[in-house]
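Rather than the whole complex, this shows some of its chains in their spots.
Letters A and B name the chains as they come in the text, with residue numbers starting at 1 for each one.
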């Protein structure tokens, strides 16, 4: 059976070149980067070289990069760590209603601790509004956290402007850039970002590794205590192959970004246009500014999970929006946030394209999907066909 | 997370669709929750003059579990007396599918409720006709 993977926002395959870069660090240069001896020094060197290169890729300083186990941990350190360390200043956290659960659940946890979180609304088009943000940022606010691009609908937020507003008010600004690192240009200086989260497996790097950028001087408490690694911010033996792999993956992604995005956008638009030929369908969020790889669609009268499984039976991997392990019954909070009525939220289908995606893949989806929607509409009591 | 049986049933659901001129229809669920089932039944009598479900078809808008439970319920009760059919336990439906994820157990309840409503509808109509 033909296999067409269109769920790159959930995770990506490890790039062969990345695995190649990692290989020496598995069984040969395998030392603990905390060890003094030659094996340790070799590992330490690799870690610091990777740190430098990653810092450069987002215009940060090496000492501003903290290696973590992934996007979730980065988000958690940023939110929990900054709020707790800056308690003296106030108790406000501003974030948006359509953040990833790694931010939203952490914000809720902080609320239970006595912090006050407020949640920015988003427009029907899928954006937070600067006018709104101005209203939300208070003297008491310690931190604002707005994602760079939304993982479900792919809309890219005006980060630079949000950062500017925060700077003006002396409020720290975190951006969950898990969906954009390696896919959109990031310049933490220019974009006025104080903290930024990334996860390697989203840009063809290994799973289990990510990083947090934290501007020099930002007060943060660690989540985990121990050997004092990463300047005390993240204890635990360094995942050297993971770090090396993340660096290589980011290097490749940045180098190939423009060309890749151009290709992806063409294929993505073809996919969107083709899907919209199915009656009673729509695109979630606007086309621009949107991640080049994201096609988030909706189909009336059918339910997303059923579409996913029928597509999967045809070898096509898609998603209803996010790949969380809590299969909650609630319809997507993102789609609700952009004002979609409940029933339409249930009919959502997200395709996210990637490096290996070909025009043939898109053709195959466009051949396959209409029949699936039709079949499900036949057995659906909705729509009154 | 779904059992093989759920997936198989989803792939080849039985008794899915509509009955023209049904004796009873049960509409249950709501669009907001993402699960809607319409249960159509045809009733006749067996040799012992008991009312039985002669035919049943279900239309479902919902997740994989909703579609599978619709199919399984219909398959189980087809041919049963109305009395016995209404005694089906939601657990039996889940077991028939080698289990359902905890978050999806409500689907089996939903399908039972749909059947109950269809039988009610049949009885109401009959009472009126009588």
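Everything that follows uses one rule, which is that a residue touches a chain if its C-beta (ideal position, glycine included) is under 8 Å from a C-beta of that chain, and two chains touch if they have at least 3 such contacts.
Treat the numbers as computed from the prediction; the structure is a model and nothing was measured.
Each chain type appears once in the displayed model; counted over the entire complex in the file, the copy numbers are A x2, B x2.
One rule holds for everything that comes next: only the chains that are shown with their structure count from here on.
Centre to centre, using the average C-alpha position, chain A and chain B are separated by 41 Å.
Partner chain B is touched in their complex by these residues of chain A: 301-303, 305-306, 309, 313, 327-329, 331, 342-343, 345-346, 378-382. Here chain B touches chain A in the complex through residues 1, 7, 10-11, 13, 16-17, 27, 31-34, 36-38, 59-64, 66-67, 101, 103-104, 106, going by the rule given at the top.
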